[in-house]
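For this view, one protein chain was removed and the others were kept in their places.
Moving on to subunit A:
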Amino acid sequence: MHPAGSAAGTPRQPSKRRIPVSHLGMADPHQLFDDTSSAQSQGYGAQRGPSGLGYPTASASPQAAFLADPVSNMAMAYGSSLAAQGKELVDKNIDRFIPVTKLKYYFAVDTLYVGKKLGLLFFPYLHQDWEVQYQQDTPVAPRFDVNAPDLYIPAMAFITYVLVAGLALGTQDRFSPDLLGLQASSALAWLTLEVLAILLSLYLVTVNTDLTTIDLVAFLGYKYVGMIGGILMGLLFGKIGYYLVLGWCCMSIFVFMIRTLRLKILAEAAAEGVPVRGARNQLRMYLTMAVAAAQPLLMYWLTFHLVR
């Protein structure tokens, strides 16, 4: 039992000293529990007496006596190694499905960047330079360049949209907590559908872009900001406010998407801004326009039922 115990556990709690039963010459080391039922225990107690002096130095707390028992020590060591293994397994598997290090790039934001980006989403007309800065072949973190896509704003906007939708339904007395779940699932489904549709069309058009899936999700998530603005205005000022703000946000997101996607999809020609020639580039331009035009449509579709 002892060799197995010391082999199985690696991190031991240094504060709780283990007193091996065999050293005190007490009961049979293979006995799993103290047999207090018979006179055996008297002998146990008597033998303990003289070596009772050893106990105070071991530990002052009564729990140490419980943990001095090699079985529970082994169990604890096994349990902690199992937990460590489980955590490793979870980490490995999560890494397989969700590329955590790549995602970290998209969350390297700070308050200034978020403020500037939100301003850009509502008023993109004066911004001149839409190119993402590169640093030795890798794009610079969003913290340092306002043109870089990030996932913080889309994620927060999505969650806020679900909550604001719940709020809107609540003011119309149509709220129940499972409706929140329903709203969240349907918005997520629409987003997934959109991403898949665009990926499919990019594949069909055989365009070579450096537009990764995560980038695409980030860009498609920016429209939720406008949707939230529209719904909030609709709650405060009725249908007129809703249509005004939604109209403005639709225009802004259209311009924003065109200017951003142009650089990603129409890579070579767009940099100079010259009119593109050839069927391939025309196809890319149509694709960009289609993606940008889909945004306002989806913004309207996902919000009109919330504002009465």
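A few points about this structure:
We adopt the following convention: a residue touches a chain if its C-beta (ideal position, glycine included) is under 8 Å from a C-beta of that chain, and two chains touch if they have at least 3 such contacts; residues count from 1.
In the analysis below, contacts and distances are computed from a predicted model.
This figure omits one chain of the complex; the name its UniProt record holds, of "CAHM3 protein", "Transcription factor bHLH49", "Protein YIPF" or "UTP14C small subunit processome component", is "Protein YIPF". From the options A:V100, A:A189 or A:I240, the residue with contact to the chain not on display is A:V100.
Check A:V71, A:I159 or A:L188 against the missing chain and you find that the one touching it is A:I159. Of the listed residues A:V109, A:I214, A:L232 or A:A293, the one in contact with the hidden chain in the full complex is A:V109. Take subunit A: the residues that touch the chain left off the picture are 61-63, 100, 103-104, 106-112, 114, 152, 155-156, 159-160, 163, 170, 177.
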